[in-house]
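A single protein chain has been removed from this complex, and every other one stays in its place.
Naming follows writing order (A and B), and every chain is counted from residue 1.
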Amino acid sequence: MIIMENKLIVSLSPHVHGGDSVQKNMYGVCIALLPALIASFCFFGLGAVTVMLTSVLACVFFEWAITKFILKRDKLTILDGSAILTGLLLGFNLPSNLPIWIIVLGALFAIGVGKMTFGGLGQNIFNPALAGRVFLLISFPVQMTSWTDNVLDHVDGYSGATPLALMQKAILEKDPSVLNNLPSSLDMFLGQTEGSMGEVSALLLLLGCAFMLWKKIITWHIPVSIICTVFVFAGLLHLLDPVYANPLQVIFSGGLILGACYMATDYVTSPMSHKGQLIYGVAIGLLTVVIRNWGAYPEGMSFAIIIMNAFTPLINTYCKPKRFGEVVRKEAAK
Amino acid sequence: MKTFKIGGVHPEENKLSAGQPIREAQLPKQAVFSMFQHIGAPANAVVKKGDVVKVGTLLGEAGGFVSAPIYSSVSGKVSKVDVALDASGLRRMAVTVDVEGDEWEESIDRSKDLVKLADRPDLDGKTIVEKIKTAGIVGMGGATFPTHVKLCPPPGKVAECVIVNAVECEPYLTADHSLMLAHPEEILVGLQLVMKAVGVNKGYIGIECNKPDAIKLMTEKSAQYPEIEVVPLQMKYPQGGEKQLIDAVIGRQVPAPPALPIDTGAIVQNVGTCFAIYEAVMKNKPLIDRVITVTGKSLKQPSNLLARLGTPFSQLIDECGGLPEDTGKVIGGGPMMGKALLSLDVPMTKGSSGLLIMNNKEARRAEAEPCIRCAKCVGACPMGLEPYFLAKVSEQTDWDVAEQNDITSCIECGSCQFTCPSHRPLLDYIRLGKSTVMGIIRSRAAK
Partner (left out) sequence: MNLILLAIIALGAIGLIAALLLYFASQKFAVHEDERIGQVSAVLPQANCGGCGFPGCAGFAGACVKAADEGSLEGLLCPVGGQPVMEQVAGILGMTVEASAPKVAVVRCNGSCENRPRLVQFDGAQSCKVQQMIGMGETGCSYGCFGCGDCVKACKFDAIHINPETLLPEVDEEKCTACGACAKACPRQIIEVRLKGPKNRRMVVLCNNKDKGAIANKWCKASCIGCGKCVKACEKFEAITVTKNLAYIDAEKCKLCRKCEEACPKGAIHAINMPPRKPKTDAPAAPKAEAPVATNAPSAPTNQNTPNNPTNQN
């Protein structure tokens, strides 16, 4: 283009912008994850630091390498924060003692297959971090589910099975007494349990979620609908048959809060209208409880989100936002 | 506090000229009167080169029912009847007058005395509408729809109330605000005239709460008229949109096109229009001047000017301290819906509510990034549309899908683009899609 100096610029309205940007949103989510990140470093020690660092660096590296050498785009996108966020979320979904090569493989799948094959940011169908996590879970089930002890955990005097595994065991053995081994809901809420790095402290994750709501990065629809659905569904089951765990324990165990607040709310893969978001959230809640209780894997959150990611285009097609004057229009049609 | 229900954004207010009293602008040396100052058929010029005109002399007669006549705002000699660049960026028919002196037509009452409705018992609805029509009054908020058309509801539609739009939700603009502070009584009489013209006995004045002085003054002054109610409104853009204002004030929503706002029983008039109606009916003064906000962060003296129509924008800028060096963009109107000017020599028209000068830094749009489908545009759209989707299908020229998704309901308020974190030119494409789809619908109807 020719450089045009001292010429008036013309463009169509609006001539002002609210100042929001992709970076602000992406880094906003990263900031929201910080408390939980620091907590997981405290709980799991150096292993957690290594896993997280590997995951983030690998994601950023693959994003850079793929845009530069395979897609051959001039504009590099590593600074928009989306790859860092994917790395963080992937790391949160991994146990803290995972071998580094598996993490790198997961990052490659997350960025390479989950994101860049579809055309990069904004085009992917599945949440890249979850795609990577599910890929690793299916490929390396043993490594992915053998958690090290939470450093602060020994006071409770048990180790080994995670709350989710215990819950499933109770159902399989039809023995409600197994559930007595579960830590209390309060312990789970504060983060005194086993699991992947991001699955430990529900409190800090909710804190971050509140930050995102305050900053208007996300709306309340998806997290609230997921958590309420799980609470109601799990509560009903618990009332019907005590082999099913207490709904509070269900909510605070595993990756439910992480999934509901950070993974299901991923912009690209969640529905656009509020109505659609509620449907999406309710379906994720139902699927999660179903998979957790009667599925082969103890954790159903990631699968539920991935399944609903696939339904998102369909939801978008059928759930339009409420148009202005729609009520009047319907009345007029009658 | 009341507001409209769906969507909306909160742009920075930047009302730099708030509190500035209205200042009368100098007469221009040469005034240009575009024949396209309103929506509808253009006016037809009735003068020719060499004719001598006074202030208030008819220059162009209305070109149809949906049209408005155009009067000279200066006295002097017609020097040209030819195409000239106007604020819309097109070369269109215009009358140029070389100004000599300031002679007014005798019929215009130039006294400042307030004439109340009670003083003029001879006025009936029909006369009022006729006077408005002759005076060439159009919607002065910027839409420039001929006012007399709005006051003649189509058969079968009954008006129930009149709402005065004193919201001024556009950032920077303070023209309506300053007009309310200067002429509250006249505006109230103007509103009464409109109410009488359409035969209703309920009038509302909707004012956003960022103008507490105007709310207070209008409430005080309207106390003598029990049928008029001042409604303070919560701040939210685009509350000044006709449909949003009706929703905010009386809680009714206008259905999608082809329905009209009158379907809710409300007639909305801008404050400036009310004042012009007062002057036209009571003072016999056609629409020849208006209040315009000249503002901008780099401008020396952001002001509210009472300027004659046809004055070149460049002169208005000079009166406010001259064009700043770092000017990047000059906008006719507000920053959300105004039109960027191609040249500063274009004249102001009936719809010029503001002149905004942006510096180089503000003027440029940020580079567009891919859509991240964050749904913020969906949340911001006051019409409940899906801007990301409409922009996409318009870019792909998929007009059928655009039509099915109510692209014609778009009011072009710009909230979607304002809120887009990826800085996508959403409204550019939606506008393109909307105008194309409207064309398709029209040609289908013509068949």
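By definition in this document, a contact is a pair of C-beta atoms (placed from the backbone, for glycine too) under 8 Å apart; a residue touches a chain by one contact, two chains touch by 3 or more.
Small disclaimer: the values here were computed from a predicted structure and weren't measured.
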Partner chains on view for the chain not depicted: A, B
Candidates B:343, B:359 or B:408 - the one touching the absent chain: B:343
Omitted-chain contact residue, chosen from B:1, B:90 or B:209: B:90
Contact footprint on chain A, counting only the chain that is left out: 2, 4, 7-12
Those residues of chain B which, in the complete complex, touch the missing chain: 83, 85, 88-91, 339-340, 342-343, 363-365, 395, 425, 428-429, 431-432, 435
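Here is the rule we go by: only the chains that are shown with their structure count from here on.
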Computed distance of Cα centres, chain B from chain A, in Å: 47
Chain A to chain B touching residues, read off their complex: 8-18, 20-22, 24-25, 80, 82, 120-123, 219, 267-268, 270-274, 277, 320-329, 332
Contact footprint of chain A on chain B as seen in their complex: 6, 9, 11-12, 89, 171, 243, 247, 252-256, 259, 263-264, 327-331, 333, 335-344, 356, 358, 362-366, 369-376, 378-379, 381-386, 388-389, 405-406, 409, 412, 414-415, 417-423, 425, 427-428, 431
